[in-house]
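The other protein chains are all here in position, but one chain of the complex has been omitted.
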Amino acid sequence: MSTAAVEPAPRAVTLDSNRDPVNDFSVVVATVNGSGSQTANNTLVRALFKMGIPVNAKNLFPSNISGLPTWYTIRISKDGYVARREGTELLVAFNPATAAADLQSLPRGGVCVYPEDAKFERSRDDVTYYALPVKSLIANLGVDKKLVDRVANMVYVGALAELLGIEREVIREALSYNLSGKQKAVDLNYNVVVAAAEFVRENLPKQDPYRVERMDKTDGLIMIDGNTAGALGALVGGLTVMAWYPITPATSLADGVNEYAPKLRHDPQTEEPTYAVVQAEDEIAAIGMVLGAGWMGARAMTSTSGPGISLMTEFVSFGYYAEVPGVIWDVMRMGPSTGLPTRVSQGDVLKAYYLGHGDVRNICLLPGTVKECFEFGQTAFDLAERFQQPVLVLSDLDLGMNAWMSEPFQYPDKPLDRGKVLNAEQLKAMEGWGRYKDIDGDGISYRTLPGNEHPAAAFFTRGSGHNASAGYSERPDDWVSNMARLARKHETARQYVPKPVVDRREGAKIGIIAFGTADPAIVEARDRLSTLAGIETSYMRLRALPLGDEVTQFIAEHDRVYVVELNTDGQMHQLLRLHAPEHAMQLRSIAYSDGLPLTARYVTEQIYEMEQK
Amino acid sequence: MSTAAVEPAPRAVTLDSNRDPVNDFSVVVATVNGSGSQTANNTLVRALFKMGIPVNAKNLFPSNISGLPTWYTIRISKDGYVARREGTELLVAFNPATAAADLQSLPRGGVCVYPEDAKFERSRDDVTYYALPVKSLIANLGVDKKLVDRVANMVYVGALAELLGIEREVIREALSYNLSGKQKAVDLNYNVVVAAAEFVRENLPKQDPYRVERMDKTDGLIMIDGNTAGALGALVGGLTVMAWYPITPATSLADGVNEYAPKLRHDPQTEEPTYAVVQAEDEIAAIGMVLGAGWMGARAMTSTSGPGISLMTEFVSFGYYAEVPGVIWDVMRMGPSTGLPTRVSQGDVLKAYYLGHGDVRNICLLPGTVKECFEFGQTAFDLAERFQQPVLVLSDLDLGMNAWMSEPFQYPDKPLDRGKVLNAEQLKAMEGWGRYKDIDGDGISYRTLPGNEHPAAAFFTRGSGHNASAGYSERPDDWVSNMARLARKHETARQYVPKPVVDRREGAKIGIIAFGTADPAIVEARDRLSTLAGIETSYMRLRALPLGDEVTQFIAEHDRVYVVELNTDGQMHQLLRLHAPEHAMQLRSIAYSDGLPLTARYVTEQIYEMEQK
Amino acid sequence: MAAAAKPGGAPAPKMTTNRAGLTKPDYRGLPSTLCAGCGHDSIASQIIQSAFEMSLKPHQVIKLSGIGCSSKSPAYFLSRSHGINVVHGRMPSVATGAMLANRTMKAIGVSGDGDTGSIGIGQYKHFVRRNVPMVYIIENNGVYGLTKGQFSATADLGQKLKYAGTNELMPIDLCLEALVAECGFVARSFAGDAKQVRELLKAAMAFNGTAVLDIISPCVTFNNNPDSTKSYTYGKEHEEVLQDISFVQAYEEVEIEQEPGTVQEVKLHDGPRILLKKLDRSHDPTDKLAAMRLLAEAREKQEFITGLIYINESRPTLVDLEGLPDTPLAALQDDKIRSTPEQFASVMAEFQ
Partner (left out) sequence: MAAAAKPGGAPAPKMTTNRAGLTKPDYRGLPSTLCAGCGHDSIASQIIQSAFEMSLKPHQVIKLSGIGCSSKSPAYFLSRSHGINVVHGRMPSVATGAMLANRTMKAIGVSGDGDTGSIGIGQYKHFVRRNVPMVYIIENNGVYGLTKGQFSATADLGQKLKYAGTNELMPIDLCLEALVAECGFVARSFAGDAKQVRELLKAAMAFNGTAVLDIISPCVTFNNNPDSTKSYTYGKEHEEVLQDISFVQAYEEVEIEQEPGTVQEVKLHDGPRILLKKLDRSHDPTDKLAAMRLLAEAREKQEFITGLIYINESRPTLVDLEGLPDTPLAALQDDKIRSTPEQFASVMAEFQ
């Protein structure tokens, strides 16, 4: 996409790695949304993936339904880097409205593929142009009028296949995959691909160095987006009640549940569903339904984004104090309030941890990969039921809506952790049960579920004014002791939640802490810092809140620790300073949020520059 | 009230000042709510006040309408201390349900006044008892059956008057004040007072040392609660649209507006109201109305408590990003979610500052006295309009619902600050106006209001996706520069908001930081620490967020700084650590919240003990 | 007020245990902390009585409420049932989740006119629309009791209160709102009319779907002046009873010894019947348009009509629509709710 529009001001130092024209470059496909370029783009990506070449694609789309500019960037990286790159070497200029600006963003020696009738100035003379006769190619094939628009995009697929050396057979398979094997559609599209490829072969001699070569780096891997992964994890992890309200970028998580629940969660014997999904009337109702189901003993979940968690605030405080389990996926998007719903951010971290009025601190999971989205699909329920409170999973638009390579997910080897629930017999056996007593000293009480036939099983659930037996109480001492127990519970949670992933490098004096989709940029930046600037770094990727002792220790071990995140106020940096106040000054914030996924270049340059000071 | 029920475990060290039986003790009136003891209690307090004796009363009432225990504590303090005291010397045991326990809470040598027919064990032999023949006294006066219950409480007024030496004439005046001069009611009640006093004089010889003596320490002072003060401040400060939803303890702020607006804000010429008050259907609607009115150019406000600000979260983010002024009074109460609506807390501080998803930091005012409630009634509007964003005023139940002595409020000498609003002419004169441009470099842009007849005045207000001219934008650079401007605006606000009140004591190595109704306990604790333990302290009372440089400096000046607040997680302590990370370890948290106002004893003991470590 | 009806309805005074083997005290709750004489307490005692007469198993009942004096009521009946007191105005969503998680429960929801009519009207409408099985009781006193007497959205136009002044907005009619949202059981009653409340409660408990009972329940502290339409005096003087209602259990044999045409019988899905003895006014509660007209006209004329306004058990409930298995979702064993390794493997293969 057009550099002017999206890049931060260029830095003094540029620490970019040298690119190899083979298997190490990026393509941007510029179209308008609603023009059906999705199949074309997915086909390209899948073909590359199936040629064994590490690939990652990101869709940068506007918040409307059709007619506005969309950029789809495909990064091909033999080294397996999957972060967004600033700058792309190849441009598919299929949106005349942005073509001129997009062209400017190409590096010297870049490539521009465009429909021959596109009206924009080919202003760069350091760029290779390939003009495609889109209309005539399709006309020649005699495509049904109604389908013309839909298949036009296959022209650039064919052209790129030929120019880059993507194998045609792989493209055919990719098409078949993306079109769910519908043969007629596959043939139609494939014919366009071939026609375009042939045209290029015959008329447009290759003049640029970029091409791909088969590798074996994706063998056995899958490609999946984080929202679908989360849906699968939840379904395998015991989700039974899902209540949600549509909101970008969280909608596809519910879509995933709706799509895969029939396959995964119809009882093989009875063929009955073992779940219920409700589209609620809004987010307040969605979280209400989740807590109602959680109170009843079901694994319940909702998916939403920033505006939604805001609306859920009151209910989250309620759930925290009444100690009712429930899972909230917050697929974070850009900006508060109405915001920019189609842009990525990590702007809800601080908010989610403290969500609720009064003294509330929530357990939050921070998946950094699609695999973790899958795993946390279950972990979130385990934690919610063990700790009897709402648990937030903070994913984001980039992780949730873009497809990522991953090891295949494993069927879980851990049983579900249903927490401390007493059935009638267990209740009978236990002496002196009280709903909010701390019998085990870990701050976690035993609960009974409605339907428990023991005559003493019933209790009354309410917000915060209760004693250890769940009786209504306004007594100061009841309050204080309940708060002390909740604090103990939070301490217990510190030990229980997924531990950070740490990579220490020998002799590294500086550390990096990050989470979620900041990860790919950091992985790459560390390599660059090491290779290009000789700066060695250790890295801790957080996976949950509350933070544990190992975090303090990691900070203590390093002279300076950079906290990298996609927001403006350095929210995790704040939480870390509070967690390790004795090391507050060792922590440095790199908080940047412009709606686009983070790049290694930005991280590299920031750290390099800050290290000079 | 019964000690067992409300006090934290007694400390090893007790640093209580010695009490003088003259003008330095406390009375607790134990009744059931709904029994109409309000007039009786108010009369006692007013009479003491009018005798020139510093007095403060706190009502500890349950969250129901009638029939449950209520304790009304009156502190009489010749030194002018107004914090809650643990322990009261005199007990009016008019609630048989709690009398036995209440009795236990008296100190050795205490006094118990009770209706002679009350069935509870007089188990203490170190207490002086006075039994009052409530029924017969009233029967003798031939009081109308319907009124018997209402005037029964006057019996203890009369008894205390006699026992303590409260002047009868002052009582009569106090009655007249509280009954708005309704002569018949005044006479009726006064007759009961006199009858009871006479009975005591004749039958119950004084056996305890407690009594009052006229002073001149309240000359010229007023007594008022913080919610009424806030209402008056808002009315004098230009409030024109009030939208609210009932919630304890914020309701009386709206009541205050409803009561005093007709007196203060009917145009003397036209007799038309210059304001509108709407009871909204909920808090989301209330804040929506406030922002609608603020966008239109009116000074608009709502009053609520924790559950309400939770529900307002989404709209607050919207207001922050769309830059629409509005004022939210959060009269803080105990506990998250449903909570304990009739108990005090300072539990929303952290939450309010960050209220909203994404990167949001709100301006918050922290009144510590009724006078500040009054002043901030206007200041909040000035700040909201100057900074074009929602401003929260964080009061609390103790400040808001209890009456406090104060210097009379002054008619403001400052004009209203309506902020940067351009009318048609000013717009014409200004070149290159754009709604979100930073023309003055302070982060604050100029706005136009609907109705401005200049053809270029109109713009479209929306959440966060806009450029400097208020055009819709998803451009990363627009986002980044807008966020940078909002950060500048927040820095400007740091200088603008009310500065802390500081009292430095010479040679003090330790500091105390607090805000709101922690103040009276700290004022008294500092005296005790100094007199009883030789510990000198400096004190900074915060009055607003964001925090300024003077706060950092204050911390820097002291070896240790205790941050005292009424919540569990030390919310202000966290904000201070974030504000002054280089001094994080100098800050120590004293966070305690049990629903009752803070006592000097607690603060004194905590600091004393922590100083030993 | 309605005269006590013979068949079915009358509590059997000498019966000590019901078909569940329980006595009436087994259905009691904690002592009420509401004001003496509060209408909500009368309703609670009828809930106790009805639950006893219906032989409900307390552990198969859940009690849900929002916030308000009314919403405190669930603590004052059925102590042996699980209860939950949620946030203000949002009980319906919690009930929805609970019933999805365990379809076998009998849910009793208690709310107030503020809780349902003001902050909660959105959840109310959508709850009714989804037809979640629950007895939805609105203890309607026209004011916010717990916050001390502000007007709620059901306060009458022109009503005056010492504290709140004059109400200048039209009341929301929660029965009409339910009807418009396709509710299959719409009734209005009066806390002062114990027998009618009880018979309606039993019918509602037997009903499969959302059963709305809008019960005028005087607030003796803030809204009981005789000129208030929500007062005891007004209610007693103005109640216009539509029908004399009796609920008849499935196992009861009742001969209708009435003149033909004077008693309308409504059969519920699994046997029980509601007998409606016609009074002066003729109203067919199975006719939706008639019900709508009845309510609309009563509102225009400020008539206080009580009785069964509309009944229709045919609409599928949310439980039906979701096609839920008989075993409650919350009770499914772990292996049932995590899919088989084979199912999982086949889905995983899709992403390869």
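For clarity, chains are labelled A, B and C in written order, and residue numbers in each chain start from 1.
In the analysis below, a residue touches a chain if its C-beta (ideal position, glycine included) is under 8 Å from a C-beta of that chain, and two chains touch if they have at least 3 such contacts.
What you are looking at is a predicted structure, and each value in this text was computed from that prediction instead of being measured.
Student: For the chain not shown, which residue from B:264, B:480, B:501 or B:532 touches it across the whole complex?
Tutor: Touching the chain that is not displayed is residue B:264.
Student: Which candidate, B:212, B:232, B:363 or B:529, sits in contact with the chain we can't see?
Tutor: B:232
Student: For the full complex, which residue in B:254, B:291, B:486 or B:542 touches the chain that was left out?
Tutor: Counting the whole complex, the residue in contact with the absent chain is B:291.
Student: What is the set of chain B residues that contact the non-displayed chain in the whole complex?
Tutor: 220-224, 232, 235-241, 243, 260, 263-265, 267-268, 270, 272-278, 280-282, 284-300, 314-315, 318, 322, 408-409, 411-412, 415-416, 418, 448-455, 457-463, 472
Student: List every residue of chain A that touches the chain not included in the displayed model.
Tutor: Those residues of chain A that touch the unshown chain are 34, 63-68, 245-248, 251, 258, 279, 281-283, 307, 337-338.
Student: Touching the absent chain: which residues on chain C qualify?
Tutor: Missing-chain contacts on chain C: residues 118-123, 125-126, 129-130, 153, 168-170, 172-173, 176-177, 180-182, 288-289, 292-293, 296-297, 300, 315-316, 321.
Just so it is clear, only the chains that are shown with their structure count from here on.
Student: State the pair with the higher C-beta contact count; candidates are B-C and A-C.
Tutor: Top pair by contacting C-beta pairs is A-C.
Student: How many Å are there between the centre of chain A and the centre of chain C, using C-alpha atoms for each centre?
Tutor: A distance of 44 Å separates the two centres.
Student: Where the CA atoms of chain B average out and where those of chain C average out, how many Å apart are those spots?
Tutor: 40
Student: Would you pick out the residues of chain C that each touch at least 2 other chains?
Tutor: 85-87
Student: Please output the residue numbers of chain B that touch at least 2 other chains, ranges allowed.
Tutor: 63, 307, 337-338
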